[in-house]
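A quick write-up on the structure given underneath.
Certain chains of the assembly are absent from this excerpt, and the rest are unmoved.
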Amino acid sequence: MVCGSVAKAAMVISTYPDKKSASKAARGAVKSGLAACVNISRISSVYSWKGKIEEGSEYLAIFKTTQGRKARLKQEIGSSHPYDLPEIAEIGMGEVDRQYMRWIEESTA
Amino acid sequence: MVCGSVAKAAMVISTYPDKKSASKAARGAVKSGLAACVNISRISSVYSWKGKIEEGSEYLAIFKTTQGRKARLKQEIGSSHPYDLPEIAEIGMGEVDRQYMRWIEESTA
């Protein structure tokens, strides 16, 4: 039976210029117990910068942690980020499988 | 005119070790009317397992269904998953285009 626990989990996203910096941030967050796991995927980003439309390759990192740890995680992402103005945003989460939630809590205890 | 309907839709995510198992889960969920569609993307995951930081290739599956079907969908994902401890988590959704929402409802009726 899959039972859920109301969102004690938190999901924080950020984007990185390359795989190396995204992996480095992910490893740092997991090693320091600020995130249980991080999913990294390659994306193409379109944005305007100084009046010009830019399109370039980036890496999206999805950090999974607890509501209790998210503030420290976001500070760590911000202070170690290669961008001057990084995206650090929370995605709303609903129910998370109870077993998996326990793993997230143990990994970030 | 694009009109939305307040979130009757539900989005459930899970990760799989390879494309084959992700596609199998997606086809099973769509065939049994538990999901209207599933988006699968390749990711790299960083996590700690038995005290070691691991980084490996996985596949993220995003299942789209209705609030009414999500419990059964999550049970199906859990019971047929190749992992012992799968991630099964809901992403919070806001407004969904009314036409598209009707298609989700018809596909999972």
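In this document, chain identifiers A and B correspond to the written order of the chains, with residue numbering beginning at 1 in each.
Going forward, contacts are C-beta pairs under 8 Å (C-beta built on N, C-alpha and C of every residue); 3 or more make two chains touch, one makes a residue touch a chain.
All values derive from a computational prediction rather than experimental measurement.
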item	value
Copy number across the full structure, from 2 displayed chains	3
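Note that in this section only the chains that are shown with their structure count from here on.
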item	value
Where chain A and chain B are represented by their mean Cα positions, the distance between them in whole Å	19
Residue numbers on chain A that touch chain B, as the complex places them	1-2, 4, 7, 9, 11, 19, 23, 26-27, 30-31, 36-41, 64, 91-97, 99-100, 103, 107
Touch list for chain B against partner chain A, complex	10, 15, 41-48, 53, 55, 58, 60, 74-75, 77-79, 85-92
